[in-house]
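What you see is the complex with one protein chain gone and the rest in place.
We call the chains A and B, going by the order they appear; numbering starts again at 1 in every chain.
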Amino acid sequence: MKIAFTTKGIDWDSKMDPRFGRTEFILVYDVEKEDFTHVDNRSIADQAHGAGPKTAQLLFDLKPDVLITGNGPGGNAATVLEKANLKIYIGAGDMTVKAAYEAYKNGNLKEG
Amino acid sequence: MTTSIVCLIERLKMKIAIASGKGGTGKTTVATNLAKYLSENRKVVLVDLDVEEPNSGLFLNGSLMNQKEMFKKIPNWESENCTLCGKCQSVCNFNAIMKLGENIMVFPELCHSCYACSELCPTQSLPMIPMKMGMLTEYKVEQLGFVGSKLDIGQEQAVPLIAQTLDYVDEMYSDDYLKLYDAPPGTSCPVIEATKDADFIFLVTEPTPFGLHDMKLAVETMRELKKPMAVIINRYGIGDAEVEAYCKVEGIDIIANFPNQRYIAELYSQGKLIYPHVPEFKAELLKAADYCKHLVKEN
Partner (left out) sequence: MKEIVIISGKGGTGKTSLTASFAMLAGQTAVIADCDVDAADMHLLLKPERIFEEDFYSGVAAVIDQDKCIQCGKCQEICRFNAIDNSTGQYLVSNLNCEGCGYCGHICPVGAIEMIEQNVGKCYISKTKADNKMVHAGLKIGADNSGKLVAKVKHEAKASAEKDGKEYIIVDGSPGIGCPVVSSLSGADFVVFVTEPTVSGIHDLERVYQLVKKFQIPSGCIINKADLNEKVSKDIEKFLADNEIIHLTNLPYDESFTTAMTKGQTIVEDKTSPITASIEQCWQDLKIILEK
């Protein structure tokens, strides 16, 4: 199972990025292999409009089973994510990646 | 009168845009009162182009003439001949179209209707179809025509709606109508679109530091568009004399100074016109109306 996080860094101690569309990184944790891959999304800052769907397209290609984030995707991004068949959990915006993962496992995050 | 205005006197038809650098200066108050007053003696059409937050219709109780859905063109994906080459995504500069696996997805609010994806598609799989972006409403109050457009919530682009509203007015209202445009506040794209065909600009401001600061931006914008302009000061008496000083230095006429009265604010809050109730306001309105008449050659 693969879990994607919107983050500001690429390891367990990194802070989560509460935004979806303009998140700095997408960090993907493979639960079986117990390792990370990531995509540096910081060039999204150059996009004046349409950052949400563009970032969502990234997730479409990465094919995670779960997305953990802060505020959740806006309208357009959500439409793209629907096609990606993943479950979205929100409310982890202020946490570290590790804390966000624990919260998810303990059922403490809201479904988005 | 300055020479730039003199050369306009011969024009038969006239389009006057009422703009302001800052929101809340009284642009709509001036536009609605001026339009109604002028319409007592001649044909006038007031056009509300503040499509994100249109307000002037709230002050004019007329009979509804027309309500028209307004559309912009966006690409519609037809899958039969599509080879999923992704050219559409690569030519779109607005992230409005993307390839997702076996599908092409369009984001209508992000689309600027440039037609690039549609016309460059090698298999003609993206015909442009109309999509509703807002609503145009038309009223008549005696000799005053009113046309206003409202952008649907979620639609981000005011410019196409403003452009289409202007076309509608040009089509439906003959040249013997004096056309007054209530422009959106600010100095960005929608304001440029709303004022670029105007013959003359009235800039409404208030005599305060905010009013002066934003008016300077508006003056700069109108100079960039090479538009002749004059200033109307609203809520005269508050603040300071810096706006007047600035206009003097820049050689911009101040054509009216509307008074600052709590009663005026109360009338506005009730959605009423001011000049029937406040003589001092009417006196200044007459000055603005006379200025308009000088700009138009009366038959």
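Definition applied: contacts are C-beta pairs under 8 Å (C-beta built on N, C-alpha and C of every residue); 3 or more make two chains touch, one makes a residue touch a chain.
The shown structure was predicted, so the numbers you read here are calculated from the model rather than taken from an experiment.
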**Message:** Checking the contacts here: which visible chains does the omitted one touch?
**Reply:** A, B
**Complete:** Given B:L84, B:L100 or B:C114, the correct residue touching the omitted chain is B:C114
**Item:** Touching residues (missing chain, whole complex) on subunit B
**Value:** 21-25, 28, 52-53, 55, 58-59, 91, 93-94, 112-116, 119-120, 151, 153, 155-158, 185-189, 192, 208-210, 213-214, 217, 220-221, 224-225, 238-240, 262, 265-266, 268-271
**Item:** Residue ranges of subunit A at the interface with the undisplayed chain
**Value:** 18-19, 21-22, 45-49, 51, 70-71, 74-75, 93
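Just so we're on the same page, only the chains that are shown with their structure count from here on.
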**Between subunit A and subunit B, centroid-to-centroid distance (C-alpha), Å** = 41
**Message:** Help me check something: in the complex, which residues belonging to subunit B touch subunit A?
**Reply:** 94-96, 98, 100-101, 103, 105, 107, 109-110, 154, 156
**Fill in**
In their shared complex, subunit B is touched by residues of subunit A numbered 47, 49-51, 53-54, 57, 60, 75-76, 79-80, 83
